[in-house]
Every structure is written in structure tokens, then in C-alpha cells.
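This is the structure, below, for whatever I ask next.
A protein chain is absent from this complex, but the other protein chains hold their places.
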Amino acid sequence: MAFPVNQLRNDFPILSTQVHGKPLVYFDNGATTQKPRQVIDRLVQYYETENSNVHRGAHHLSNLATVSFEGARNFIAQYINAQRTEEVIFTRGTTDSINLVASSFHSFIQKGDEVLITAMEHHSNLVPWQQLCKNKEAHLCVIQVLEDGMLDMPVARKMLSPKVKILAFTHISNVLGTINPVKELVAEAHRYNIPVLIDGAQAIAHVQVDVQELDCEFYAFSAHKAYGPMGTGVLYGKSEWLNKLPPCQFGGEMIDQVSFDKTVFNKLPYKFEAGTPNVADVLGMETALRYLDTLGIKNIQQYEDGLLEHATSSLLKIPGIKIIGRAKQKTAVISFIVEGIHPYDLGTLLDQMGIAVRTGNHCAQPLVESLGLNGTIRVSFGLYNTLSEVDYFIDSLKRAINMLL
Amino acid sequence: MAFPVNQLRNDFPILSTQVHGKPLVYFDNGATTQKPRQVIDRLVQYYETENSNVHRGAHHLSNLATVSFEGARNFIAQYINAQRTEEVIFTRGTTDSINLVASSFHSFIQKGDEVLITAMEHHSNLVPWQQLCKNKEAHLCVIQVLEDGMLDMPVARKMLSPKVKILAFTHISNVLGTINPVKELVAEAHRYNIPVLIDGAQAIAHVQVDVQELDCEFYAFSAHKAYGPMGTGVLYGKSEWLNKLPPCQFGGEMIDQVSFDKTVFNKLPYKFEAGTPNVADVLGMETALRYLDTLGIKNIQQYEDGLLEHATSSLLKIPGIKIIGRAKQKTAVISFIVEGIHPYDLGTLLDQMGIAVRTGNHCAQPLVESLGLNGTIRVSFGLYNTLSEVDYFIDSLKRAINMLL
Amino acid sequence: MTIKEKAQAVVEEFWMFDDWMDKYAYLIELGKDLPVIDSQFKTNNHLISGCQSRVWLHAEEQEGQIVFTADSDAVITKGIVSLLIRILSNHTPKEILEADFSFLESIGLQEHLSPTRANGLASMIKQIQLYARAFQLKSNQL
Partner (left out) sequence: MTIKEKAQAVVEEFWMFDDWMDKYAYLIELGKDLPVIDSQFKTNNHLISGCQSRVWLHAEEQEGQIVFTADSDAVITKGIVSLLIRILSNHTPKEILEADFSFLESIGLQEHLSPTRANGLASMIKQIQLYARAFQLKSNQL
């Protein structure tokens, strides 16, 4: 069965808006995705019929909200195949999830220890570890990226040792599109009992995420990059690890008993969820993941691979274009530069033609600089993009290049 | 002009729903408030026409989102009369705001220092300080609450000293309704150069908040308690203080320059806003505050005072009822107990009659216990509640008491 | 009567009331009538967690059957525990462990209770089953 892209485009109201008088072509899905009607409706329905603080009241609305909220946790746990529902912690997003682990890890890091990351990390999976190492006089070690955009695996293996207290790396690079060999690296790390955190920000909307199969200790993602609302996301953690880590924010349901002298924290998952939870957006996230589930993530991946291939081969026909990141395993993200042209100029002209792309260092400054670049143009596809949008983009790009050269 | 309550009730879709076959009477506004159509519509409009990551793209949608987002910051800064727009930091809510300050304060607290709070704090303004003191071997000192629910001001004055590194207390008690003498206490604290954090969770929807007049260093509140969406809130801070404090979450726009060795943080307000911001909910918060502004917070307060007086005098006519918290300056929050009846039983029966109230310790366990109680029933009013709802509540309460005694 | 028959009787009693206020009134009466637990058993050991209200549950063996007594500081909770006890007291461990708790759904209780209370109910049932298992183990060892 062909992927029903024309039909499902109707689910996304924003896709029928115009930009500078041209139909919107949204190729900035790596930054954030657009939302289907179903997700928007879920927010509306919640606020119109269910809104309440959860867990706390003995009244009807509070019960509705609590049941919906915990139902969402349950579905999301199933969706990523967590072993237990309480292994799903609701956070503000990927950055928040990673910071939570890095903060809580303070008590597990000593002077001289090592934290291992890769050279392709987003700032959100770099700076929290860098600051942790700085505080603890530990070492931040960095697995290098090869010319084609893949991790240097032989070197990675050598960098693993009992000194490494945590390995944190991205499932998929937001600049290069590289799908990293997560399972393999996790298994290698486990030989030294090193816990592994995976930054799943760019993965959750594009590939199947099965945390038990990956066997990682932590997995972080944001709803807004998977067709869900802004303002929420998930930290998955193996319960043995989540039980071990101290909480780093305090207040609300995360407390079981408190006196002025002493606090007993609540059990998982509440222990890590301080303050009134963001019920509406969590329900929106559930709806978004159900939407993906209905389409089938493998169908989506296959469809997006088609967009990637078509765009890649079309781009390579344009003289002066260089694609940054040619890993064998890639998702539908293409970073490129055009010789003699500043990415920002291209981005501006493409925008005039209705096409949203991203330019700059994509919050991965060390990576982009290590490639000798001051920025790239990035197109990143979502499930609603089409081959004819890609063709329009290629034509527009040629026009822009002609104007600029 | 009479307060147009009947008209504005039409703005709140949830108010026309039924609970157990009875019209909903929502008296749990202290936990969270319901949302007007305008706020819900703002979320929808954002996702249908503007959704994008802010600051980062050079494209049209990103520009729209950025302009809206920074426009919201600007309005909110004006609304609370901040001196500078960048003094408004967007957080997840009150709990997040307070935790941010408490975490960042680690570097300002030494062994033996004191942190001063009051006995009427919500767990969210207690446990972060308690844990900070625990980590730093500092002392958590507690200003006691008098029998009528007011702070013991003469004692408070004596507890201020150069040893106190921060004073944190609530603008309005979520259990007692007490409006604390913020201006006076802030002025006293400033005599020793003690910075002051105010927990404004219960204030923002009910009284005028003018941070320059209060002269506090920090002010925290949540959107969801002021008719705005869940998932966002504000930390106001005087820029001199925010500039001094180190950030405690890392990633995204809060970074200016980064290499593997070193990070230079961005300037205010971005420095404290790690990760993709919750644009939609921030715009919803702006809309909610504009809604309050249009009605006029003083009109709202006057109207709610009317509800408070009517409910208080009606309650006092019921035998066996004791109201907890009889401060002279109160907002429309009433905690009470009925002799010989468990609050939870009353809450359950009121709920059967369509009335949402809260029972328990209201996340202020030490306060409730110090009053010798194991919980109270709390009714907390919002701008859409009516005198006839109060009458219905009083009748229902009498019926419930009859059943239970 | 078997557990099943007693449960059926309770379901029928509940169906007599159209109005949930009346069902609650009935639960309250049951709660008020619950024979009070011996005060020596109102200790933290016998406390069931997971409720906004507190529940104490005690179990004794009498001639191969378990007899439950209980108390709560909230009378509706007391009514609910009283229902459970009425159905499950005076049965063998085996009978209790094999009991089908779907009658609670027929009453509509679980659906009508708040999640805190539903958790409380779940904790009570779990505690009852724990007692039954403990007594079974003990008698098997004899």
C-alpha cells in the first residue's frame, strides 16, 4: 500500500497556510514538527472537559485528569516498550531529561572519572556533561566522527574503560542524519558496566524505539519533535537506575512525607516529577505517538527514506553542492553547503519562496566547526513532505544559487 | 458597574459540563483554574498558523513564533511591572522557578548560613531550600504562623540577620488564604541586604502583582493557576541577581559559544531557558494575563472578596464548622473542618453533588500538622464563581454533614 | 453462603438504589455499623497505605477460616472495607485466594471511586490476599 501522504496532509492545518504568498513547504522538522488536528483537538478537549490538577483532588475532574494522564504514561511506556510504566518520567523535553540525569549523576562522579560523549552531540547532550565534569574535576572524553559522518567505532571501543562513569550519545545526529549503532555501543559499554544515555530527540519520530532492545539505561526525547505539543517530553530510565538516582527538583507530588527537618520522597515515577504536571501536553504527546503508531513507524521510515534518496540524488546534480554527512544508515536529514555562498543567504531566499529550512550550526557548534564550516543549510523531512515538494525545493534552490553567485 | 460574571462564564467551556449529572461547581481554583475560550483559541491558532522553533531559523514561521514569543515576554514584564523585559524568565511553573533559584544559590550558601522561610510554605517553597541547606550544612529557619493564620512579625524581624542568605516566602497561603505583608518583610530583609524570593502561585490570579513596588529580588508563578495553560510559568528576577546566578540547566539557546572545553552562556533571559521553549503555552499565558487585565485585577479581587465574605458568614452558621485561617487580609480561599467528620468523606459527597473541592494537606503538610489537623476541606474561588454557587455549596454541605454525622 | 453468593447479594442491594447519593448513604451506614477493630490492632503494622484516609485491617484464624476486622478514620472508606469484609470474612484461605473480585465492577464502585480511593481499594484487596496466603502457608506447614 502506498503511503497515504496526500490524505494525511489534510490532518495538518498549518500545511495549507501561505508564506510570502507561496504555499508553505516545511523542511525544518528537525527543529520542530507540525501538529495534526488530532493533537490540537486533544488539547482543546482536555481544557474543555477534563482540566484539573491530577492525583490531588478527590473530585470528578481530578479523577478524569489523573486517569487520562496515567493512561498516557501507560501508552507511552508500551510505545517504547519499557518494561514498567513507572520507567516513563514526564519532563519538559529532551534537554530537561538529559539535565535531570546529569544533575542527579553528581553523586556518582568522582574527581578523575570520565564521561564519554561523541563529537556529534547537540549542545543539550554536551554542555550538561561538560559542566558536570567541570564541577567534579572529571574528564569529558569525546568519540570522534569520521569524514563520512559515522562514529569512529574502533576508537570508541578503546575509549571504554572502568573509568568511564556514563556514556551519552545521540541516537541520530541532528546535523548529519547519521543513525548510530546504538545496540552495539550499548553492549560494548555494558562490558564495563557503564550506564548509557541515548539522546532520542531526532529518533522518536523517524525510527522504531524499543528501549529493551537497545538495552540503554536512559532514553530522552521531546514531544514537539514527534508531532506532539511543545512543553513536554520523556525521560525513560531503567527502574533500578531511577531508584538509585536522587531527585533534583523538589515540590508537589514528588514528596511523600515532609517535616521541616526531613523529606521522604515518593516512589517512581513521581519522585522525578516536581510541581503540577503538564497534563494537557502529555495527553497531546500520547495522541501524537498514537498517530505515528496508526501509520506505522516502519511505513513512515520507508516513506521518508524515499524522500531522502530523491533529495540527495537531485542535490548532487547541482554543481558546487557538498552534502555533509554520508553515513550508510541515515534518516531524512540533509545538511549541505554551496561553494561560495553563505547558508544564511540561501535560507533567506528559500524562505521568500515559501520553503522553511534551517541554517547555522544547529546547536552542534563543535561538530560544525570540526568539519571546518561556519554553518550548513539543513533540510529535514517529516511524514507529510512530498516528492513534489522536494522537486520545488530543488528548483528554488537553483534559482537562489543563480541569484547569489 | 457590576462584575459581569454571567457573561464571562460563557468564556469557560468547561463550566457548562456536568459532574455525576449535576452542573459542575468548580471550587478547586487553588489547585488549578479553568481556561477561557480565548486561551484555548490562542493555542489552536498558534499550532494552526505559527508553530515553529523560535530564535533559530531564518524562516517565516520561526520569525512569527519568535516575535509572538518575545512579545509575550514583553507583555508579561509590563503586567508585573518588571523594569526590564529580560527579567522575565519562562519556566515550567512555580515549582520549577523556585528550584531554579535554589539550585543556582548553591554557590552563595556556606556551611552555617541560614535560609529563612515560613511555616505556611507549600512544599515547593520548602523542600528545595531544605535540600539546599542539607547539602551545604546550612540552617533552615522557619517563621512561625500565629493562631489566626498570620505570620508572627515581631519574631520574623528578630530572625533576620546577616547570617540569612535568602528569605523565601509565599505571597498568599494556599491553605489559609492569608495575604502576607510582602512589602514590609522585603524592606526589613533589605536592611541586612538579604535577597527575597516570593512564591506568587496563589497571588497572580487574585491580586495586583507589581514587582517593583514589592521590591523583591525574585517572584515565581504558574500560568495554570491564572487561567493560563499548564506547562509554563515565570521566574521574575532583578537583572543584577539573574546576572550573578549561574544557570543550572544547559543546552539550546542558553549557549552563546561552545567548544568541548568550554561554554560561554548567552545573556538574559536566554541564559536560564535551556532547550526548546514552550512557545504555545507561553502565548496562552500571555492571553490569560491579558484576559485578567481587561477585566481589571482590582475588580476581580473585589468580586472574589464578596464571594469570600458570603461563604465565610454562611459557613459560620453551620454548627461544628471551624474555619482555619482568619487573617485580616485574605483572598478567596477557605479551609475548614467539621467536627467528627473526615474531610475526605465530605469531599466525596460534595463531589457527588457536582462540587469540586480539595481535601487533604494541600501540599503544606508541616503547616497542617502544626495546626493539629490531618487535613482540611478547602474551597478556593475564581473569577467565574457565583454567589448562587456558594449557596448551593452551603446547602450541599449541610446535606453531606447530615448524612455523615 | 459462598463468597460468590454473598457478593451477588451485595450487588443486588446496590442495584436497589438509583441514585449514587443513596448508595453512598448506604455505605455510610455500613461504615458506622462496622464492628470496631480491637484497639490493640490499630497500629502502623496494620495500616494500609495508598488512601487519603487511613485503614487498619486485622485478620485472625478461627477453625480454618479467616475473620477480618477493620477500621478507618473516614466513614465511607469504612463502609467500603466493611463490604469487603462481609463478603470475605469467615472463609478459608483457599476460597479467598480463588475469589473473583469482578463484583466490584458490577457495583460500579471502582469506576465511581477516585483513583486515590481505587488505589486504596486495591491495597485493601491486596492486603486481604496477603493474609490469606500467609495463613495458607502456615496451615500447609503444619
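Letters A, B and C mark the chains as written, and numbering starts fresh at 1 in each.
One rule holds in what follows: a residue touches a chain if its C-beta (ideal position, glycine included) is under 8 Å from a C-beta of that chain, and two chains touch if they have at least 3 such contacts.
Computed from a predicted structure; not experimentally measured.
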Candidates A:155, A:187 or A:403 - the one touching the absent chain
A:403
Of B:66, B:314 or B:396, which one is in contact with the hidden chain?
B:66
Which residue among A:140, A:153, A:295 or A:349 touches the omitted chain?
A:349
In terms of residues, what is the contact footprint of the unshown chain on chain A?
20, 341-342, 344-345, 348-349, 351-353, 359-360, 374-375, 403-404
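Keep this in mind: only the chains that are shown with their structure count from here on.
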When the C-alpha atoms of chain A and chain C are each averaged to a single point, how far apart are the two points in Å?
47
I'd like the Å distance between the centres of chain A and chain B, where a centre is the mean of that chain's Cα atoms.
31
Could you state the distance in Å from the CA-based centre of chain B to that of chain C?
40
Interface hub residues of chain A, defined as touching at least two other chains
57-59, 62
Quick check: what residues of chain C touch more than one other chain, meaning two or more?
52, 114, 117
